[in-house]
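Apart from one protein chain that is not included, each protein chain of the complex appears where it belongs.
Naming follows writing order (A, B and C), and every chain is counted from residue 1.
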Amino acid sequence: MKIRVKLFAMLRERAGTGDAFQEIPEGSTVKDLWDKLRRDHAGLSGVEMKLLYAVNSEYVALDHRLADGDEVAFIPPVSGG
Amino acid sequence: MKIRVKLFAMLRERAGTGDAFQEIPEGSTVKDLWDKLRRDHAGLSGVEMKLLYAVNSEYVALDHRLADGDEVAFIPPVSGG
Amino acid sequence: MYRLTDKPIELNELLAFVGDPAAGAAATFIGTTRDNNEGRSILSLDYEAYPGMAEQEMARLGEEAEEKWQITRMAMVHRIGNVPIGEASVIIAVSAPHRDDAFKACRYAIDELKKRVPIWKKETYRGGEVWIGSQTGERFTTPPTIGS
Partner (left out) sequence: MYRLTDKPIELNELLAFVGDPAAGAAATFIGTTRDNNEGRSILSLDYEAYPGMAEQEMARLGEEAEEKWQITRMAMVHRIGNVPIGEASVIIAVSAPHRDDAFKACRYAIDELKKRVPIWKKETYRGGEVWIGSQTGERFTTPPTIGS
């Protein structure tokens, strides 16, 4: 499946990109995608902060199953205001 | 004693004046002044709303004793905002 | 800044007054004149104040707010005279390092203003007018005016 990955703030800086496509196997979850990103980007492997996850702009749980064409956002602790 | 009397809003309209001088005897209280005003102005005699009283711009009780030159305000229920 | 004015209140002026590089939050309250009250259509609104004492009471409740919360600055301006429908009759602005203080102080200020600052509102309807706060059981329209 082809997934669009959005990274923000510190995650974006650590990965060196905020917007990329990833190929992942059928049936993958948000967690599978995150594990893959951490393997691919050394800068993400040390991330320990609590993240939130959004698929197509809706918050989801880490075990949410992805579909082809999904946009997945990894959301570090927000600090707007 | 010469006292300056300030009346506002409905009291002012009922008395026909908002700013006047009154001569009252030495030792008079705010209540004495109010009783005199009610005798002088038919429009004030029927006033039943709860008033507040200020002498020289400070809220006082009805039995506050007046001094020559005081400015006494009769304050109907406020409705600013 | 505690002031009465017979001109439109300039919110930006209040905000400039309370603005401060150390204050991260500002809360404001804007009271506007409505076109109706309890189902009756309002034609016009007039405010009267006791000048001097009104500003003094506003400043006093500002000081009380400063004792209760950590605020940077407060501004409060009330309009008097005729206020066209939909325009601001009162604006309060409060700045503070943190929003909780700004909100609470702003709320306190408008609540206390309505309780004790000597200002009165008169609503004019078709066929009558009422000094708000002074209504009696008799449901008067225009009260008789007695010469002094």
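By definition in this document, a residue touches a chain if its C-beta (ideal position, glycine included) is under 8 Å from a C-beta of that chain, and two chains touch if they have at least 3 such contacts.
The shown structure was predicted, so the numbers you read here are calculated from the model rather than taken from an experiment.
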{"item": "Where the missing chain makes contact, among the chains that are shown", "value": "A, C"}
{"item": "Sole residue of C:T5, C:N36 or C:Q70 that reaches the chain not shown, by the stated touch rule", "value": "C:N36"}
{"item": "Residue, one of C:A23, C:M53, C:A75 or C:I132, that touches the chain absent here", "value": "C:A23"}
{"item": "Residue ranges of chain C at the interface with the undisplayed chain", "value": "11-12, 15, 19, 21-36, 85-86, 97, 99, 102-103, 106-107, 110"}
{"item": "Residue numbers in chain A that touch the chain omitted from display", "value": "6, 8-10, 12-17, 20, 40-44, 48-49, 54, 57, 59, 73, 75-81"}
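In this section, only the chains that are shown with their structure count from here on.
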{"item": "Farthest chain (mean CA position) relative to chain C", "value": "A"}
{"item": "Euclidean distance of C-alpha centroids - chain A vs chain B, Å", "value": "73"}
{"item": "Distance from chain C to chain B - Cα centre to Cα centre, in angstrom", "value": "24"}
{"item": "Separation of mean Cα positions, chain C and chain A [Å, integer]", "value": "50"}
{"item": "Multi-partner residues of chain B (each touching 2 or more other chains)", "value": "none"}
{"item": "For chain C, residues that touch 2 or more chains besides their own", "value": "none"}
